[in-house]
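In this view, the complex is presented without one of its protein chains, the others remaining in place.
In this document, chain identifiers A, B and C correspond to the written order of the chains, with residue numbering beginning at 1 in each.
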Amino acid sequence: MALKMSDFKTDVFVDWCPGCGNFGILASLQMALAELGLEPHRVVLVSGIGCSGKPPHFVKTYGVHTLHGRTLPFAQGIKIANPELEVIVMGGDGDGLGIGAGHFVNAGRRNIDMTYLIHNNAVYGLTKGQASPTLRLGLRTKSLPKPNINEAVNPIALAIVSGYTFVARVYAYDTKHLKEIIKQAIQHKGLAFVDILQPCPTYNDINTKDWYAGEDRKDPKTGKPMSRLYKLEEIGYDPLVKDLSEDIAKKLVAIEKAQEWGDEIPLGIFYKNELVPTFEARISQRIPFYVANAPAKQQISDETGASVADLSEFFEELKMS
Amino acid sequence: MALKMSDFKTDVFVDWCPGCGNFGILASLQMALAELGLEPHRVVLVSGIGCSGKPPHFVKTYGVHTLHGRTLPFAQGIKIANPELEVIVMGGDGDGLGIGAGHFVNAGRRNIDMTYLIHNNAVYGLTKGQASPTLRLGLRTKSLPKPNINEAVNPIALAIVSGYTFVARVYAYDTKHLKEIIKQAIQHKGLAFVDILQPCPTYNDINTKDWYAGEDRKDPKTGKPMSRLYKLEEIGYDPLVKDLSEDIAKKLVAIEKAQEWGDEIPLGIFYKNELVPTFEARISQRIPFYVANAPAKQQISDETGASVADLSEFFEELKMS
Amino acid sequence: MAVEEINWMSGGPQGSGVDTAANIFGRACGYGGLYVYGRREYHSNIKGLHSYFHLRISGNEVSANVNDVDLLAAFDAETVVRHINEVVSDGGIIVDKDQVETKVLSIPTLTYELRSELRQYLDKKGLGDSLSDLLADAGKSGVHVFQVPYMDLLKQIADKLKIEQLSKVTRMINVLTIGISFGLLDYDESLVEKAIRTFFAEKPRIVDMNILAVKTAYDYAKQNFQNNFGHKLQKIEIDEKRIFISGNQAVALGKVLGGCRVQTYYPITPAADESEYLEAHEILKTKLGEERGAIIVMQTEDEIAAINMASGAALAGARAATATSGPGFSLMVEGLAWAGNSEVPVVITYYQRGAPSTGLPTRHGQDDLRFALHAGHGEFARIVLASGDIRECFYDAAAAFNYAEKYQMPVIHLIDKAMGNSSQTCALFDSSMFKIERGNILDETQLIGEYKRFKFTESGISPRVFLGTKNGVHWYTGDEHNEFGHISEEPANRTLMVEKRMKKLDLIEKEVPIEERINFFGDKNAKNIIVSWGSPKGAIVEALQKLTQEGFNLGFIQVRMMHPLPKEYLTDALQNTEKIIDVEMNYSGQLGGIIREKTGIPIGFHILKWNGRPMTTTEVYEAVKLVLFNKAPKRQVLTYGS
Partner (left out) sequence: MAVEEINWMSGGPQGSGVDTAANIFGRACGYGGLYVYGRREYHSNIKGLHSYFHLRISGNEVSANVNDVDLLAAFDAETVVRHINEVVSDGGIIVDKDQVETKVLSIPTLTYELRSELRQYLDKKGLGDSLSDLLADAGKSGVHVFQVPYMDLLKQIADKLKIEQLSKVTRMINVLTIGISFGLLDYDESLVEKAIRTFFAEKPRIVDMNILAVKTAYDYAKQNFQNNFGHKLQKIEIDEKRIFISGNQAVALGKVLGGCRVQTYYPITPAADESEYLEAHEILKTKLGEERGAIIVMQTEDEIAAINMASGAALAGARAATATSGPGFSLMVEGLAWAGNSEVPVVITYYQRGAPSTGLPTRHGQDDLRFALHAGHGEFARIVLASGDIRECFYDAAAAFNYAEKYQMPVIHLIDKAMGNSSQTCALFDSSMFKIERGNILDETQLIGEYKRFKFTESGISPRVFLGTKNGVHWYTGDEHNEFGHISEEPANRTLMVEKRMKKLDLIEKEVPIEERINFFGDKNAKNIIVSWGSPKGAIVEALQKLTQEGFNLGFIQVRMMHPLPKEYLTDALQNTEKIIDVEMNYSGQLGGIIREKTGIPIGFHILKWNGRPMTTTEVYEAVKLVLFNKAPKRQVLTYGS
C-alpha cells in the first residue's frame, strides 16, 4: 500500500511560531518520505538542538533528537552500525556551522551515505535570536544588542571544500522544489547536504519571506515584486560530475555560484558527484561482508549465551611457549 | 640594539626526532622574530598539543602551550584583551583541522589580527603516527594498521572559504622562504594562515624530504631529482586583492591552485586581502577607545581599592520609584 | 506595614505577552511601595506553548513563592486548565468569556501526559469536558470567576484608536488582564499608567494604546465586578530607593562592579540574558571619566571557545568571565582543568537548570553541585560559590573575581534558573564596601632577574605577571610543569607542584572569613538545623520565620562557599544537632553527601524536589514541620508546581 504524508505524522503539537519556515521543511520532508515509499521504521531522523531540532518528534519514523551541534556524530554512528537504515539529519545553522562546524568539515571526509539538512535562518532561534554563523557582517536582526561583528560562513562553499558529494540549496516556502531536492538528496549515494533558506519571522527581520520574494524591489514596469531567488536548473547549470577529471572545475563553479547573494540567490543543486566512493564502499574493501552482516546485525552469542568470539588467534600471537 | 635569533632561544632541550621538519620551523620563526625586531615580551606564542605544541618552550617570548585543538580560542582571548601583543599561534594539522576544525572555521569569520601556523605532517605525531586530516584517502603511513579511510581536508581552500585574509603555504626545510612568509604573515593586518608542509621522518614515510625533493623522479636527461615544490611567485601568481571587486575571483584562483598536489605542489602566498576590516577595527567602531584603552590595560580600581565602576546608569534603568 | 499579600499569576501562550504583563504588573506594585517577587515559567519554545509568571506582592521583602494563587489572569483556556487548582478558595480567575466553552481535552498544545492526567481528573470528579465545567467546579469551592469579553473590549479600543484590523490590538490581551486585575484589586490606576510609560518608554504610540487598554479593562472590572472580590492591594509610602531586577541582571552588575572586562559566551538558556545585557551596556561609566571603561562581550562558536578565550584574556591581565548552563559547562570541563593546572583566575557563572543533558532547558534544578566540584580530570584547586538570592548574585559575582585573582584559580559561581529568571524588588545595592583585590601581581618595575611564574612558596601562591609585561617572560602549559612553566615529568617536581596548587585551598580555609562562606539564620543553639544552598534560601528563611514564630527551635545554615566547604564550621554547628534537615532541589541530596563526606555527620532528613519548579515557602514550611513533629520519613519529595 502506498504511503501517504499522513503516515509520517505524530500527535505531537508542532510548536513553531506562526509563519515559521520550518513548517515548509517538515511538510516537504514528510511528502518526500511518502513519495519515496520509505517505511517509517527504516528511517531514522537525527536532529540537534534548536527550533530545527524538533522535527523528529513530529515525524513518525525513528527519531533521535541529540545534542546541540552533535547530529553528525550520532548519525554516523547509527549508519555505520546499520547501513540499511535511511539516516536523515536535520539541524540549525548554529548547530551545524557554529558549534558543529568541526563535525561538519570532518564528516565530508568520510562521505557516509546520509542526508544532512540545515535550517538556515541566520539566527539562533530557540535561544531568542542571537546571530548565527550565517548572518552577515554588520547586520542587526531584531534581538541583537549590536550589529553582528562577524563575517558569515558560506555553507555551500564550506560543504564543497569539505568533500560533500551532493550540495544543494532550497527555500523553505517552496515546498515542491524542497521536496524534490530532499528526495534527490536521500537517493544520492554519499553524503548529501542541503542548505535550506528558512525565514524566521520572529527573530530574523531582515531575510524575511517578503525579502526573499522581493517585496521591497518591485519591477518598475509591472509593479510586481522581483523575487531574489532563482533556480540553477533554469539557467542550465549542470552540477553533475560525470568524470573525475571535471571534478575540480565543477567544484569551482559551484563555489563561485555560492558567492551570489543579495539580489540574486541561486537555488538548486550546486554540485553532485557519485564517483567518490562512499564510506560503505571503502570499508567493504576491508571487510567484504560489512553490509551483508552489519555491526548491529551480527550475532554475538550462541544459544547458551556464550560469546561467539573465538580468541584463539589473539592468544596465538601472545602466547608464551 | 638589534635582536638576534639567539635572543629567542631558551635552555630547554628541543626534543624532536632527528631530521624533523619542526626544526626548520622553529629556526625560521626565531629568525623572523629577530628580523622584525619584536621584543620578546611583546610576543605571545600560543600552541596546541602535539610535537607541534612544544615550540613555546623553545622560544624566549611569552609562551602559552594550551589544549589540543584549542589554540585559536586562547589566542583570540589574549589578543582581544591586549591588542598590543603580537600573537602567533602554532599547532598540528590534527590539532587545527581535526579536533580544532570548528574553531578554525569560525576564527576566519572574526579576522582578528594574528598569525596561525599549522605544522602539516599528515600524521598525529605525538600519539605515534595515526592519520591526520591532511592524509590522503587510501594512503598508509608507517604506523597505520590499515590504509586511511578518509579523504584529506585541503587547508588552503578551507582557510579561504572560512575568511582568512592571508593564506600561504611553505615548506619546513626551506627556512629562508618560510621565514619570509612568516614575517609577512605577522605583518599582515588580519588573520593570517600559513600551512607548513612538515616532513615527519618518524611516521610519515610517504611525504618525506626525499619525496618533496623528487628523489623518486629523476630527470631522465640530467639525472637530477625534480622537486615537487614550486613557488607561486615564480609563475607570476598575484595573490593580492587590490579592490574588493576582484575578491571572489582571487579566492577562486587560490582555491584552484590549492587543488594541485602530487607532482606539482605550489608554495607561497595564495591569497591576501587587507581590505577586510580586522576585528580590532570592527570593535573600535563600537568602542572607539578599544585599542587605546584595552581590556587588559584598563584601571579597574582606585587608590582605595574601590571599583571604578559607576553603576548609576544601570540603577536608573532598574529603579522602582 | 499590614499590607495584604497578594499572589498573582498571569499565563498564556509563550509570545503572547506574559512577561510584559508581569513586568508591568510588578512595576506598578513597586511604584506603590510594595515588594515584588516574580518567577517566570516557560517552555523551551518561542511561541505557542504555555508560559506563566507567578508574582508575589507583599509589604515585606520576598524572594520565594507560596503555593497560593489569589488571582489568576488567564489569557487562554490552557492557563485555566493548568492552574485552576492552585487558586485559593476565595481567589479569582480572570478568563476570556469567549473561551469558556472550550473543550479542554482538545486543546492542541496539551502534552500526551497532561491530557491523560486531565482525562482521569475529569472522570474522577465526574466533570464535563468544557472549561465552564471546570470553572463551575472551582466556583463551588468559593473561587470567583470573572468572565471578560476580551474581543469586545479590544474592539472598543480599536474603534477608539481608529484601528481597523483587530489583529493589530490582539497583542493587548495581556494588558487587558492587568487592567481587570487592578480593577478587582482596587489598586491606584495611575501607578499602572506609570509602569506602562516606563516599560514602553521608547515607543510613545504603544504607550498610548496600552494605557487605553488598561483603562478600558480597569473600568470594565469596576463596573461589572463591583465588590465581588475580597482581595485588595494598597499602595504604601516609602523612602527607600529600590530596584526591580532579575538574577541575570544582578550578576551582570556584579561583574561590572568586580571589574570584569572580557565576557565570553555561547547562547544558552538561562544564561544568555546576562551576556546580552552586558553587551547592550558595553561602554561602562566609570569614576575615572570618559572612555575609560568597556567590557568586550564575545559570542563564541561554542562553550569550549568561551572558556578558553576567557582564560586567554585572564592571562593577558583582564578580569575575564564566561556564563553558561549545564550543557555548556559540560563542554568547558577540559578548559577548566587547564585553568586549574595553570592557575588561571577565570570566573565561570554557572546557571543550573533541569538536567541531565538538554533536560528541562527553561526549568529549574540544582543538580550540578557535585559536577561543579569535580568537573575536570585530575585534582586541582577551584572555588565554588553558590548564591542564595538575587542580591547575593550581585555581591558574589563581584567577589568571585577577587577570589579568582587572589588565589589564582578558577571560580565557579553557581546560580540557578529560579534565581536567574526571577525578578524582585530590593533596596538599591550598596557597593561602597566592596574592594577590588587583585592579589599578588608584579609589574615591569618589580621584575628584576629571573622570574618564575610557578615559584614554590609557603602559601602556594606565586606572584603573577600579565602576558606582555617587560622582563617577565614566562610560560604556561597544561602539562605538569616546573617553576618556569616548562614541561616537567620529574617525579619530585610533580609531588611538589600538585601540592603547591592544592594547598591554596587550605589558605582559603584560613583566610576567607566564615561570614563570606555561610549564612546562618535563626537560633544559633537550635536543636534542629536546616542545611541548604542556592535558591531554596528564600523559601527556607520564610518558613523558618514562621516556624520560629510558632515556637519551634530551628536554625538554618546556608552554605555559600561550596568548595572548599567550611567543614570545621559545619562540624561544630552540626555535631550536636538533633535533627539535620537537608533541603535541596535534586534527587540525591548532594550537599548532604558532601557534608557527610567532609564531616562524617549523617543527615537525618532530606527534603528534595526535582520537578523543575522551585520550592515554595509553603512546601518547605510543611515539610519541615512534619520533621519537627516526628512525622516525616527520612526523605520527603516535594512536587508543587505547574
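Worth pointing out:
FYI, a contact is a pair of C-beta atoms (placed from the backbone, for glycine too) under 8 Å apart; a residue touches a chain by one contact, two chains touch by 3 or more.
On a predicted model such as this, the values are computed, not experimentally measured, just so you know.
Considering the whole complex, the hidden chain is in touch with A, B, C.
Contact with the omitted chain, checked across C:493, C:519, C:545 or C:577, is made by C:493.
From the set C:127, C:238, C:288 or C:373, the residue in touch with the chain omitted from the display is C:373, counting the whole complex. From the options A:25, A:51 or A:80, the residue with contact to the unseen chain in the full assembly is A:80. Interface note for the absent chain: among C:254, C:270, C:317 or C:354, the touching residue is C:354. The hidden chain makes contact, of the residues A:223, A:236, A:262 or A:305, with A:305. Although one chain is not shown, part of chain B still touches it, namely residues 11-13, 15-18, 49, 51, 67-69, 94, 98-99, 101, 124-128, 130-131, 133, 143, 145-146, 202. On the side of chain C, the interface with the absent chain consists of residues 43-44, 111-114, 117, 304, 325-327, 329-331, 333-334, 337-338, 340-342, 352, 354-363, 365, 367-368, 370-371, 373-380, 477-480, 482-484, 486-495, 498-499, 502, 586-588, 593-594, 596-597, 600-602, 610-613, 637, 639, 641-642, using the contact rule stated above.
Residues of chain A in contact with the chain left out of this view: 10, 12, 39-42, 44, 46, 49, 54, 56-57, 60-67, 70, 72-82, 84-85, 102-103, 105-106, 283, 286-290, 292-293, 295-302, 304-315, 318-321.
Here is the rule we use: only the chains that are shown with their structure count from here on.
With centres set at the average Cα position, the gap from chain B to chain C is 42 Å. Multi-chain contact residues, meaning those touching two or more other chains, occur in chain C at positions 282, 301-302. Residue positions of chain B with contacts to 2 or more other chains are 102-103, 105-106, 283, 286.
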